[in-house]
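What you see is the complex with one protein chain gone and the rest in place.
Our next item is chain A:
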Amino acid sequence: MMVRRKQVIILAPCTLCIGCSRAPSISVVGSFFPVWMLCLLIGTVLTFVARILLVRSRLETEVGPLALFYPSLLTLCACLLWLIFFR
């Protein structure tokens, strides 16, 4: 378990560096949307999931001002997705 965690910790920055070779635009019904919109959308979904988890574990009240925490979480998720897949 510890070994796997270590591997993940080591490999995570590597995935950041490698990125993925896919066009940084997405075609939706004949229009091309920039990928950061997609990242933002998925980030929002992930943030909602995180909020549900935080509420379940009764941690939401402990993470400081929510107006700072959730936008930060959203930014984190979106940037992470962008860096991994579309850099």
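Quick notes on this one:
As a working rule, contacts are C-beta pairs under 8 Å (C-beta built on N, C-alpha and C of every residue); 3 or more make two chains touch, one makes a residue touch a chain; residues count from 1.
The rule we apply is simple: contacts and distances are computed from a predicted model.
When the unshown chain is looked up in UniProt, the name that turns up among "Deoxyribose-phosphate aldolase", "Putative oligopeptide ABC transporter", "Spore germination protein" or "Membrane fusion protein, multidrug efflux system" is "Membrane fusion protein, multidrug efflux system". Residues of chain A in touch with the missing chain: 16, 21-27, 32, 34, 58-59, 61-64, 68-69, 72-73, 75-76, 79-80, 82-83, 87.
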